[in-house]
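Yeah, one chain of the complex is gone here, protein chain that is, but the others are all in their spots.
Let's turn to subunit A:
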Amino acid sequence: MYGFEAMTFNIHGGYLEAIVRGHRSGLLTAADYNNLCQCETLDDIKMHLSATEYGPYLQNEPSPLHTTTIVEKCTLKLVDEYKHMLCQATEPLSTFLEYITYGHMIDNVVLIVTGTLHERDVQELLEKCHPLGMFDSIATLAVAQNMRELYRLVLVDTPLAPYFSECITSEDLDDMNIEIMRNTLYKAYLEDFYRFCQKLGGATAEIMSDLLAFEADRRAVNITINSIGTELTRDDRRKLYSTFGLLYPYGHEELAVCEDIDQVRGVMEKYPPYQPIFSKLSYGESQMLDKAFYEEEVKRLCLSFEQQFHYGVFFAYMRLKEQEIRNLMWISECVAQNQKSRVHDSVVFIF
């Protein structure tokens, strides 16, 4: 029923859309960031944040603050908001909201598995996990020795199970395997999410397919750059690219054979939407690529708020909030380590 969402959307989605738009207006603005960047100590940051939506979450923290506390409390706020929305959501919005967290789940799985591989304490690892990607029995991941066990023991109960079908091998886990697993899972996840959004149809499908395509393309570029100079074969590399997005399929063919960053650049510059991103970078540089991508993503996410009656706003809000927390973390880290000159390196203004 494309174009007719306005008639029925508000029956179930109206309240939550209002909520999420309200949350969005609580995001920090450029003025806030300017003030935050001038802070001298973490207490200053706390003082400034206490005048924002984060106030209640930070006000009871005793004074010698740490970056981790700030980030933890800010994440707690995001999680509280997410849980509230999830509680209120009906189908299919609740499934949509759950899809948003799968990415974190994959990251958490990888984090735990890598951690146990390097003999870290499970509790310590659990604390590092993103709270949105937690599931029951996540700690049990430490028991598994190889992918097959991983799947059979734990992940079969989680929503990630179907994504595993491509990477069940009996090989022992090592860093390389885990990284491949992460990318395979992510690929399957993105494709599944994409299909789900297509099924929802309407404005949701339109907007989400844009956002997810951007995500898929960004991952493809990252995979390519990260795998340059490793023993990953071209075919293996191509297998990790998601089967949708602007680069699919011809761009993938070209990316798969790239041998250095300038070749990647050459491939990407054929695609008009990505031209401005790469034109900002000087040749041979890949450090600032992440930030350029983040900026582009934030721009696209903000634009999705321009349209009404679709679920893309929830995805966009969660992403923007995560970006905001990343910003806060970077600023706090810079302030704490007296590196204020570098504050602007990685902060992405949202408005």
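Quick note on the criterion: a residue touches a chain if its C-beta (ideal position, glycine included) is under 8 Å from a C-beta of that chain, and two chains touch if they have at least 3 such contacts; residues count from 1.
In the analysis below, contacts and distances are computed from a predicted model.
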item	value
Listed names "Aldehyde dehydrogenase domain-containing protein", "Sorting nexin-1", "5-demethoxyubiquinone hydroxylase, mitochondrial" or "V-type proton ATPase subunit a", matching UniProt entry of the absent chain	"V-type proton ATPase subunit a"
Residue touching the undisplayed chain, where the options are A:N10, A:S50, A:Q198 or A:N222	A:S50
Residue, one of A:P62, A:G229 or A:P272, that touches the chain absent here	A:P62
Option from A:R21, A:R152 or A:K299 whose C-beta touches the chain left out	A:R152
Interface with the undisplayed chain - residues on subunit A	35, 38-40, 43-44, 47-48, 50-51, 59-63, 122, 136-143, 152-154, 157
